[in-house]
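Coming up: chain A.
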Amino acid sequence: MDIVDSSGVPASGEYLTFTLGKEEYGIDILKVQEIRGYEAVTRIANAPPFIKGVINLRGVIVPIVDLRIKFNLGEPTYDQFTVVIILNIGKRVVGVVVDGVSDVIQLNSDNLHPPPEFGSILDTRYILGLGTVDERMIIMVDIEQLMTSQEMALVESAAA
Partner candidate 1 sequence: MSIDMSQFYQVFFEETSEHLANMENLLLNLDVESPSLEDLNAIFRAAHSIKGGSGTFGFTDMTGVTHVLEGLLDRLRKEELTLRAEMVDAFLAAGDVLRAQLEHHQGGPDADQAAIDEICARLTQLATGEAPAAIHAEAPVPAEAPSRQWRLACVLPADVAASASAVDNLFAGLAEIAAVDIRHRPDAADGRLEALLTTSRAEGDIRDLLGFYLNPEDIQLREPEETAYGFFDAEPAAVAEEAYGFFEDPAPTASAADPGYGFFDDAPVAPEPAPAAVEEADGGFGLFEDAPGKPESLPDRSIQPGDSPAAIEGQGYGLFVNAPGGLGLFDNAPGMPDLGRAPIETAPATASPGPTAATPTAQPAAQPSPGRRLTDNPSIEVAKAGRRENDKTVIATGADTSIRVSVEKVDQLINLVGELVITQAMLAETASNLDPVQAEKLLAGIDLLSRNTRDLQESVMSIRMLPMSMVFSRFPRVVRDLAGKLGKQVEMKTIGENTELDKGLIEKITDPLTHLVRNSLDHGIETPEKRVAAGKNPKGTLTLKASHQGGAVVIEVMDDGGGLNRARILEKARERGLPVNDAMSDHDVWQLIFAPGFSTADVVTDVSGRGVGMDVVKRNIEGLGGKVELESSPGFGTRTVIRLPLTLAILDGMSVGVGGETFIVPITTVVESLQPRLDDIRTMAGDSRMMHIRGEYLPFIALSDVFGLPGVEDITRGLVVVVEGEEGKAAIFVDELLGQHQVVIKSLEANYRKVPGMSGATIMGDGRVAMILDVAAVIRLGLANAKRRVAA
Partner candidate 2 sequence: MGKIVLTVDDSASIRQMVAFTLKSAGYEVVEAVDGEDGLNKAKGKQANLVLTDQNMPKMDGLSLIKTLRGLPQYRTIPILMLTTESSDAMKAAGKAAGATGWLVKPFDPQKLLEVVKKVIG
């Protein structure tokens, strides 16, 4: 099976894995700009709760999204271990708060399985497939598709 993400890149290569609650997710490492600790954000008025606010990343105003809130994974805590993955999605820079970053894995289409129709907090539209590494199941996410989706409310909708 040939799995292709929204940017047309076949889903084999290096992936950064991170945890949200008890689940482990993987995203294309090429989309990751850097990983930082969580710092105080400036709130954005009337934004959905999972949009924490914006930070100053070396002079660029970057929105911060807490995926734990978005996916309802218990009470999010913010401490010195809270991690923000800074992503480069298209020409945009977005920060994502996750519970923790695990490692970088190598995956090719052979150990990728098509996503199930159910069983994940994520809509299958954003799932590239399921990978298995050392008995762990990793949900491979099309992060670009997800972050530019209407429901993330990060991008001006076309109608607006």
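What we mean here is this: contacts are C-beta pairs under 8 Å (C-beta built on N, C-alpha and C of every residue); 3 or more make two chains touch, one makes a residue touch a chain; residues count from 1.
The candidates came about this way: all candidates are chains of the complex that A comes from, given by their letters.
Source: prediction; values computed, not measured.
This complex places one of the candidates 1 or 2 in contact with chain A: number 1. Within the complex, the chain A residues that touch candidate 1 are 40-47, 53-56, 58-63, 92-94, 153-156, 160.
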